[in-house]
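The structure that follows is given in the form of structure tokens.
Of the protein chains in this complex, one is absent; all others appear in place.
All chains are identified by letter, namely A, B and C, in their written order; residue positions are counted from 1 within each chain.
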Amino acid sequence: MSAPGDGATATWSPAELMAVELARRLRNDDVAVMGTASALPQVACALARATHAPDLWYVAGGTCGVNPHLGPAVPSCCDEDLLRADTALPLTDVVLLEGRGDVFSVFFAGGLQIDAHGNCNLVSVGDWARPALRGPGTVGLPFLALVGRVLIYTMSHNPRTFVERVDFLGGPGFFDGPESFARSGVPGGGPVAVVTPLCTMDFDPATLRMRLQSVHPGVEVTEVVAATGFELAESGAVPVTAAPSDEELSIVRRLDSGGLLKGR
Amino acid sequence: MSAPGDGATATWSPAELMAVELARRLRNDDVAVMGTASALPQVACALARATHAPDLWYVAGGTCGVNPHLGPAVPSCCDEDLLRADTALPLTDVVLLEGRGDVFSVFFAGGLQIDAHGNCNLVSVGDWARPALRGPGTVGLPFLALVGRVLIYTMSHNPRTFVERVDFLGGPGFFDGPESFARSGVPGGGPVAVVTPLCTMDFDPATLRMRLQSVHPGVEVTEVVAATGFELAESGAVPVTAAPSDEELSIVRRLDSGGLLKGR
Amino acid sequence: MDKVVALDEAVARLVPDGVGLLAVGGMHLQNNPMALVREVVRQNRRVARLLTSPCGALNADLLIAAGLVGEIATSYVGFEHLGLAPAFRRAVESGSLRVLECDEAYITHGLTAGAGGLPFVALPAGLEVSDVWKANPESYRLVEDPFTGRQVLAARPLAPDVALVHAAMADAAGNAVLAGAHFVDRAMVLAAKTVVLQVERVVPTDEVSRNPVGTTIPGFLVHGVVEAPGGCHPTASHGQYRYDENHLRTYLARAATPEGAHGYLEELVTGTTEPGYARAVGLRAGAGDAP
Partner (left out) sequence: MDKVVALDEAVARLVPDGVGLLAVGGMHLQNNPMALVREVVRQNRRVARLLTSPCGALNADLLIAAGLVGEIATSYVGFEHLGLAPAFRRAVESGSLRVLECDEAYITHGLTAGAGGLPFVALPAGLEVSDVWKANPESYRLVEDPFTGRQVLAARPLAPDVALVHAAMADAAGNAVLAGAHFVDRAMVLAAKTVVLQVERVVPTDEVSRNPVGTTIPGFLVHGVVEAPGGCHPTASHGQYRYDENHLRTYLARAATPEGAHGYLEELVTGTTEPGYARAVGLRAGAGDAP
């Protein structure tokens, strides 16, 4: 399919580009953990291992297969296929290790709401006690406050998802900015990137507010601004996200032979 | 061998009789757990399962094999042979369950010192800070305060082992008697029997002091009194411990085909 | 002692009406003990408080759809990539279901505390910054760390009165094997006062004993064993069959309205038996697509 509003013909889907963008932000010494519905981060991590980060480790959420062999990537984080892996840990052990803080360096996150300072919310829209929309729940998102780098991704770039402030703080980001983040004394480093079908964003070091890092090929900055429910921090001239290389794309397609990302 | 001071010829060893005596105190609905150097309670539990308590469960200490098949009983509670069993638990799970209090109904115990109220000590003789004898340590004995029934056994019936009061309270029994036991508010029921090469003892309900329940065949009450470092509670006429039946003995010998008990 | 029991008798005897804390095993779309859950609905057993794994799915939503759940302790109820949980969402938004908001750390460590008779569990520094514990003062409190003097987050143990858990197989004494991922099923079994296992097959003990370390559950923790081949449907049974995405989507569509949910329950649960359910959904007994 084509990227939204794309004049030219894109030969990759937004989800495929998102997997590549996430992979580009992983390091060779990372140990990454992901949660619910994690096909996209599964592919991102496996791609990184196949390219610039051969020593990266990743743990697939519920089953806790470690470096699953992805034959192919699967939509459910609890799918037995993810136990075709180098090793596996009991979920109870992974939840313990998430509390150590010094084991997992990357945590993939998302939410029904993601706010200007990278806080995530999967619990409720509106008042928690009588929500307008009750979400599923927060699962492991409170651990975001303990992990080195948080990579946020979502397929929904719209003003309902990208709000000025989350209605329920389930996945801590930078709270209300530098002062509150410092005051919180959390061990984690906070979010480093937000990847969507339209763009990749990071955070302004001074204000810790989200800003455009690059817009995906064929996407206009004005589209992103219109799709975002808060004012993005100033980021000057916005480059276009580098398209997936032929190598990256062929590896993504091999890992995602089921086409979970291709169609999105 | 013969029982100590035995005029007649005994056809079983003291340890074999002890296993039978312990087995007689196990119930069909018991879940028993044992610790270090547990060949004797292993045989006692397997004997009970083979006779009057077919549904009894027992967990063999360190390996945590459940109902090990004893081909044959082994001296080390951590021996891999004990994993030839119906199932097995990780030690960490067994230690958790010991804290629940309502899972294990019987705990086998012993000590360097066992006192008049059934308190056990494996830590130190003399002042803890500068002990005359440093024992190995208390392992799981503090759990005695949580378990339904404690069965104490020792191969050493002498005044150094059987003392008026333990120097270090590592395995709680009845403390200093009824008042202190009640005051402690511990969930456990305390010790119910003490089995030695000379006799089997229980506790006087009024004073919770150890008393003679039966002397083993060929053993005189005066021998027991001389071998015990505190005054036993009055128990009237003391019967002779019933000798192992031919069936009991043949089962013991089958379970202990390595002869660990035969020679003791 | 033979613990093998018929599905209806297991629920009648081991799941009291109004059960204080009922834990349902499985996670997301996998290993939900659905035969047991459906029977709880058939027998109209009310659940004072329901506890899920870190991620509940149909095991919770079906009980909620049947109107049997008063409160739920959970960190997630949903259908992962397939969508939100319709009955859960509707019940919470309408105020008819009280949520004890939990996070994954509490559900996992709370069950461990329940298994260990621990009075409470102190949680890692940093978790206190989320809104979760503020929304659930009954389960979470602050406590002073006696070693550092710092205020840390503490939570109550989770000790289910009854746990309904799926296992691949068990023998008549309740010795069981967990296939594939364990999720928090093992922790639920260790923490619960009464455990009812739903298994694909009842087997001789030696089949359970082949590889005891790390994958088995001893029968002394188990109170009833129900043989229910295919009984996780429409969720997956690790080692046996995958989840039935079409059926799950059908449920989501029908349960989108109270009337639709009612119709689903009448047609496939209260109005029929497990064999009837298996026929209706085209389940080949004891199997689905092998993974």
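Convention: a residue touches a chain if its C-beta (ideal position, glycine included) is under 8 Å from a C-beta of that chain, and two chains touch if they have at least 3 such contacts.
Nothing here was measured: the structure is a model prediction, and the numbers come from that model.
Asks: Of the chains that are displayed, which are in contact with the missing one across the whole complex?
Replies: A, B, C
Asks: For the full complex, which residue in B:P14, B:P72 or B:P172 touches the chain that was left out?
Replies: From the options B:P14, B:P72 or B:P172, the contact with the absent chain belongs to B:P172.
Asks: Touch as defined at the start, partner being the missing chain; which of B:P54, B:P142, B:P239 or B:G263 qualifies?
Replies: Only one of B:P54, B:P142, B:P239 or B:G263 touches the chain omitted from view, namely B:P142.
Asks: Considering the whole complex, which of B:E21, B:E98 or B:D202 touches the chain not shown?
Replies: Candidates B:E21, B:E98 or B:D202; residue touching the omitted chain: B:E98.
Asks: Pick out the residues on subunit B that sit against the missing chain.
Replies: 36-37, 39, 62-64, 75-81, 83, 88, 90-92, 95-96, 98-101, 122-123, 128, 130-143, 145-146, 168-172, 175, 184, 186-188
Asks: Considering the entire assembly, which residues of subunit C contact the chain that has been omitted?
Replies: Interface residues of subunit C facing the absent chain: 109, 112-113, 116-125, 141-148, 150, 152, 154, 156, 180-182, 211, 213-215.
Asks: Going by the touch rule given at the top, which residues of subunit A touch the chain that is not shown?
Replies: So the residues of subunit A touching the unseen chain are 31, 55, 57, 59, 65-66, 83-90, 93, 95-97, 99-103, 146.
Operating definition for what follows: only the chains that are shown with their structure count from here on.
Asks: For the protein chains shown, what form does their contact graph take: line, ring, star, complete or other?
Replies: Topology of the interface graph: linear, an open chain of contacts.
Asks: Measuring centre to centre with C-alpha atoms, which chain is farthest from subunit A?
Replies: B
Asks: Counting C-beta pairs in contact, does A-C beat B-C or the other way around?
Replies: Greater number of contacting C-beta pairs: A-C.
Asks: What whole-number Å value describes the gap between the mean CA coordinates of subunit A and subunit B?
Replies: So the centroids are 58 Å from each other.
Asks: For subunit A versus subunit C, what separation do you get between their C-alpha means, in angstrom?
Replies: 28
Asks: Of all residues in subunit A, which are in touch with two or more distinct other chains?
Replies: none
Asks: Counting only residues that touch at least 2 other chains, which ones in subunit C make the list?
Replies: 112, 186
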